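Comments concern the structure below.
One protein chain is absent from this view; the other protein chains keep their places.
Going by the order they are written in, the chains are A and B; count residues from 1 in each one.
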Amino acid sequence: MVARRCAVTAAFLTAAVLLAGCAQQGVSTQGQDIHDLYVRILLLATPVFIGVEAFLLWCVVRYRKRDDRPAPQDPGSGRTLGVFFAIPTVIIAILFPFGEQTLSYVQHRDKNPGVVINVDAFQWEWTFTYVNEGLVETGKTLVKAAVMEVPVNQTVHVHLRSRDVMHEFYVPALLFMRNALPGHPNDFDFTPTKLGTFPGQCAEFCGLWHSKMTFVLKVVSPPDYAAWIQSEKAAALNVSCPTGPPAVQLVAQNTSWNTACLAVPPDQPWSATVTNKDAGIEHTFGVFDSSTEGVKYFLSPPVPGPTVATFQLPPLRPGRYYFECTIHGPSMSGTLIVK
Amino acid sequence: MAITEVQRPGLVPEPSPATRLVAWLTTTDHKRIGILYFWNSFAVFAVAGVMALLMRTELAQPGTQLLSVRAYNQVFTLHGTLMIFLFIFPVLAGFGNYFVPLQIGALDMAFPRVNALSFWLLPVSALTILSGFLAKGGAAASGWTNYVPISVQQGAGEDLWIAGLLLAGVASILGAINFIVTILRLRAPGMTMMRLPIFSWATLATSLLVVLATPVITAGLVMLFADRRLGTTFFNPARGGDVLLWQHVFWFFGHPEVYMLILAAWGMVSEIIPVFSGKPLFGYTGVVLSFLLITALSFSVWAHHMFVTGQVELPFFSVTTELISIPTGVLFFNWLATMRKGKLRFDPPMLFALGFVAMFLIGGLDGVWMASPAMDFAIHDTYWVVAHIHYVLFGGTVFGIMAGMYYWFPKICGRMLSRRLGQWHFWLQFIGFNLTFFPMHLLGLRGMPRRIADYAPDRGWTFLNSLATVGAFVIGMAMLVFLVNVIVTLRRPREAPADPWGGFTLEWATSSPPPAHNFERLPPVRSSRPVYDMRTAAQAAAEGAEP
Partner (left out) sequence: MSGTAIPIRSGEERAVAGTSSSVLGMVLFVASESMFFAAFFGAYVNTYVNQKVWPPNNTPAPPLSLATAAVASLVLSGLLLQGAFRAARRGLPGTVSRWLVLTLAAAVASVVLTLVSYAEVGFGLHAGIFASLFYLMTGLGLAHVAGGVVLLALVVVQSLTGRLALVRYQPVQAAAVYWNFVVVLGLVIYVVFYVLTNTGG
């Protein structure tokens, strides 16, 4: 009897330890809370699992038919039924508050997040717009995974949107995912606690290249983060090209422009000829003040592929502007220099 | 209509193969329709099973080996769709068709011609969905859950998918109406509702779910087709629609649907365990109550499939989801209490029934993690969910289906399936199943999302995927053993007795197989175990008659 109880306890502890190790620790404060919930549920589920399976095995051994005497024809009673209903009710009564507690922590919103990022999901990559820093990081389907770099121990606020179909922002190490829904933006916070590079990918089936819609979460120290912001902004400013005639030629192919830089003379009307080589896919040509599209200087109607269209644009003052295909967003954009 | 057996051979010529074929095509006999359901369902099972093997072969290693990404997306969609709508549900309906009239002592179903229609819509439905592979752009490829806007974007294969499901939906609703009227109106004298066999109770509960939930998906499919082809905007947020509307409509049906896929299996296991323990089902009233509570509660949990949308009321649906585990737990206690102090026999039906209990427990428990929204944020849309659904639908329902097959095969075909091959089948299926699907819990915890055609080699998922693939092929071997068992058995002469297992319910009071009119004579029904009562009374009379 004692031996059997020891064996059961040992089995329980072994199983618990093994399975507890299976869930990641969570590299954010929210993730760590979720990991703790995982373990709590494990501690409630494991006795049930071991109890039922062990009882089953015991019956198989102990009550095997060995003679022709009939079994006691016990149909059960109301009282036993009451006990049967009571046991899972108690387990649920313990489970539910734990879940609610973790949920309220995970859903908690920081009033002063250190970093605010608009995450735009699209078929099949990501764009991260750092709202306060004025920086845009974007990925390119099958070519380049978008990188989200954030400082450790600061709250990151994510405003999650979709440009087309349902997607899902999922970083396994954060133990967290959230849908990107057209028409229903989502907001959540996370506070990374560990330095490192953590893979992420879309977890809501979104079409052909769903399996390749990956991104990377990079958690760095605050000085490294500041340095990265500086270097990214400098790199954006470094984009330059010689000023050409007031008539630019632009080719759209594989949902990309053939150049990331256009330059036209100031204060005179100019034209843009767009050749769309993507059959069956429309593109637009739009000129804005920046990727936040605060000021719209021009937006063409959709150009179907494969066709060529020429547009007349108004004169622009000297400065740096932003052009993009508004259908495909920052992953199909560039810098327009007027000088 | 009763067919008179011809007693004098030679005076009437043997029916030609053409006549026999026409007889099968036009039959309205519930037993023959049941057999047709089995043939159609297992054919679909084979097709969808091969699809599973194709997926597992592709996923065993990173990189594209066998299926292009485009093909993979179609295969996982059709695997799920066919398995759920055209294998599991119909095979359970097949058991219901054959055995509900027998268990209640009736001549046939209430509406035999509608019954035939319900069946024939199914092969048409299966072929319609499969014909998507021939369409421009391929078969439907948005997953069996078919979320918008992806499903609005698809080509003609998607329209074929919608049409196929509309047909299957109509078939199941007509069938459900048939079952409910049959059970409520055609029971033998003396069979009150609380003496109804538990499998028939399960079929009744399933049918209530079908009547109330399936029309909702019908409406959703109509809305989807309208958005795709008629210019409506139910799901288009740019024109006043809502992408979430699809999910609400789908899961309002979808959650009762999963109970439609398990209740009859619970019913079969609840018949088999008592027979092979030599005791009545412990807590019959509690089991019936649990079935009905689950049926009712299943309408209140749907948004637990939508926790990660960030747009639904989390605590309410978490509570209802956790509550539904209570009657489910009661079922387990009743099965265990039935076995306790019993005289257990381990023929193949009992092996599979025990496998059901052991595996469905895991499926039920791993669902508890997901019932807590914060935990769901970590494992939703990962392989944890794939593990869960297969532990309940395969570890649960398919093990239940195999239990029912071995239990009732002698009644249907007049021959006993080989016990030895049945044991091989069971152990190969048990080992293969666990090898395939248990690692998926770990894959989910390690972050592998579902519905991906490929994965990177540096994610640490390769070994577990390879393991799962090996397991899948072991399952394939198990199914081959089952097929061999069926073929070999069908070649033997029809020698099975009326009651090979010492059963309790009315189907064992007639020959194996039953005559066209089901019963020569009905035993009196004074409890939920009329054949058990008849047998013990006969034994007592025989003992009393000895001098």
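Here is the rule we go by: a residue touches a chain if its C-beta (ideal position, glycine included) is under 8 Å from a C-beta of that chain, and two chains touch if they have at least 3 such contacts.
For clarity, every value in this text was computed on a predicted model and none was experimentally measured.
The absent chain, not drawn in this view, touches the displayed chains B throughout the complex.
Contact with the chain that does not appear here is found for just one residue of B:A43, B:A188 or B:L522, B:A188.
Annotation: of B:F111, B:F133, B:F346 or B:W427, B:F111 touches the absent chain (contact as defined above). Although one chain is not drawn, the whole complex shows that of B:V44, B:I173 or B:L263 it is B:I173 that touches it. Within the set B:W201, B:F234 or B:W508, the residue that contacts the chain not displayed is B:F234.
Where chain B meets the missing chain, the touching residues are 110-111, 173, 176-178, 180-181, 184-192, 211-216, 218-220, 222-223, 226-227, 230-234, 239-242, 244-245, 248-249, 252.
Throughout what follows, only the chains that are shown with their structure count from here on.
One inter-chain figure worth recording: chain A and chain B are separated by 35 Å, centre to centre, where each centre is the mean of the chain's CA atoms. Across the interface of their complex, chain B is touched by residues 22-24, 31, 33-34, 37-38, 41, 44-45, 48-49, 52-53, 55-56, 59-60, 63-67, 69-76, 78, 80-81, 84-85, 87-89, 92, 95-96, 98-100, 102-103, 105-106, 164-166, 168, 170, 172-173, 175-179, 181-184, 186-188, 199, 201-212, 214 of chain A. The touching residues of chain B, counted against chain A in their complex, run 69-70, 73, 142-143, 147-150, 153, 237-238, 241-244, 277-286, 289, 308-311, 314-315, 318-319, 322-323, 325-330, 332-334, 336-337, 339-346, 354, 357-358, 361-362, 365, 368-369, 371-375, 377-378, 380-382, 441-442, 445-447, 449-456, 459.
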